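What you see is the complex with one protein chain gone and the rest in place.
Chain nomenclature is as follows: A, B, C, D, E and F, assigned in order of appearance, with residue numbering initiated at 1 for each chain independently.
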Amino acid sequence: MKLVPLGDRVVIKQLEAEQVTKSGIVLPTGAKEKPQQAEVVAVGPGGMVDGKEVKMEVKAGDKVIYSKYAGTEVKLDDNEYIIVKQSDILAIVE
Amino acid sequence: MKLVPLGDRVVIKQLEAEQVTKSGIVLPTGAKEKPQQAEVVAVGPGGMVDGKEVKMEVKAGDKVIYSKYAGTEVKLDDNEYIIVKQSDILAIVE
Amino acid sequence: MKLVPLGDRVVIKQLEAEQVTKSGIVLPTGAKEKPQQAEVVAVGPGGMVDGKEVKMEVKAGDKVIYSKYAGTEVKLDDNEYIIVKQSDILAIVE
Amino acid sequence: MKLVPLGDRVVIKQLEAEQVTKSGIVLPTGAKEKPQQAEVVAVGPGGMVDGKEVKMEVKAGDKVIYSKYAGTEVKLDDNEYIIVKQSDILAIVE
Amino acid sequence: MKLVPLGDRVVIKQLEAEQVTKSGIVLPTGAKEKPQQAEVVAVGPGGMVDGKEVKMEVKAGDKVIYSKYAGTEVKLDDNEYIIVKQSDILAIVE
Amino acid sequence: MKLVPLGDRVVIKQLEAEQVTKSGIVLPTGAKEKPQQAEVVAVGPGGMVDGKEVKMEVKAGDKVIYSKYAGTEVKLDDNEYIIVKQSDILAIVE
Partner (left out) sequence: MKLVPLGDRVVIKQLEAEQVTKSGIVLPTGAKEKPQQAEVVAVGPGGMVDGKEVKMEVKAGDKVIYSKYAGTEVKLDDNEYIIVKQSDILAIVE
């Protein structure tokens, strides 16, 4: 089974937060309000969304920063995904 | 009797949540805020809705993920349906 | 006396909820937040409403499902009506 | 002195609620949230209002149903009027 | 010194509420939520305001009814003015 | 160092409130919700702002009345400025 997002929606999969920094310091895991890194799994077709033309600018495989509280969590075949609107993606990490 | 949705509305019927995963683990049923899987029963004609052109992208029989709190529950002939706007449907499950 | 709705408004009259299901079970009447079935009594002319073109898609005599909290109750000659906007009508029951 | 409403505004004068129904039952007067019947006293010119073209559809003398909480009460020469936007008028009573 | 309002703003000066009615009854002054009568002192140029074309329809000297809570009080040379948007003016009193 | 405002923003500098009126009465300083007089220090270029064309109508040196709670205070080289949108400026004082 796979998720095919509609409109300007994007399916992402959260990356494990690195809990040890380069310099070897262990970071606390409780920082609840931080944005998250995720990998793009599937991208909607874009087009007219709520009366506005949306062009999709991310693609599957991109690593992205997103607004944590904007998405909807979905569980499918024991995998957890998050479905966000493209406008909730803040930046691509290269 | 059948429901004929207006505008960009979609009639869906909730699928029973699978309570046993592939690996045989029984999942709790109380997770109230999770999005839901549903099957599309009927689809409105789309067109101009609130001043915006809406093209319907789901069809009867599609399995979809929707935002649980967005719909309106309707009971008809002992069947329970949910009427949502197409924009409350996040993704199609294939 | 009769009500002539303006713009995209629709005058409806609530149908008595069937309190006995096909299988003979008596349903409780207290379910306050459920959408309601109603019959359309009069339909506004549509046209430009709040800067948007609205085409009326229901007609007098239609049985409809509407969002219960959206309308305004009106009493006229001992009859009770509800005036809703067409966008508060979710589906036609055929 | 008279009130000349601007834009899409309408000056109305509340009709006394009939407190005795046809069948002779005295109705309570305390039902605060009910919509009200009123007579149209003066009608603004319509035209561009908040960036949208508004065509006036009521005229002086019309009996109308309006949303009670939408208007502004005005007292002029011992008369009490209510100034509403035309969109707060739900229906004409004929 | 004088106030030159920008955009669709209008400078008005509140008229003393008449505290004695025609029939000689003294009215209480505490009715806080009533709309107010005022005289127009200066009128902005109108034109494009917040992306919408606004045509000014009041002029200096007009007596108007306005929504009391919408304006901003300004004191200049011991005079008190109120600056409102034209859309907060409900009607002209002629 | 100087502040160069973007879009429809205007940098203003609050004028000391005159605490003695013409007639010699000392005014209290605690009136917190009053609009303020300020002098315009720098003006953004205007143009398309949030999808709307904005034409700047104030210029450096103008004395203006503004909505006190709308701006953002900025400290630069021991000077305190306020950055507001032009639409928060109510009138020019001439």
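Operating definition for what follows: contacts are C-beta pairs under 8 Å (C-beta built on N, C-alpha and C of every residue); 3 or more make two chains touch, one makes a residue touch a chain.
Given the structure is predicted, the values throughout are model-derived calculations rather than measurements.
The hidden chain makes contact, of the residues A:15, A:60 or A:92, with A:92. Chain A meets the missing chain through residues 21-23, 34-35, 51-55, 57-58, 65, 67, 86-87, 89-94.
Contact residues of chain F toward the unshown chain are 1-7, 9, 11, 42, 44, 48-51, 72-78, 83.
Simple rule for what comes next: only the chains that are shown with their structure count from here on.
Centroids built from CA atoms put chain F at 41 Å from chain D.
One simple way to say how far apart two chains are is to compare their mean CA positions; for chain D and chain E this gives 23 Å. Multi-chain contact residues of chain F (touching two or more other chains) are absent. The touch graph of these protein chains is an open line.
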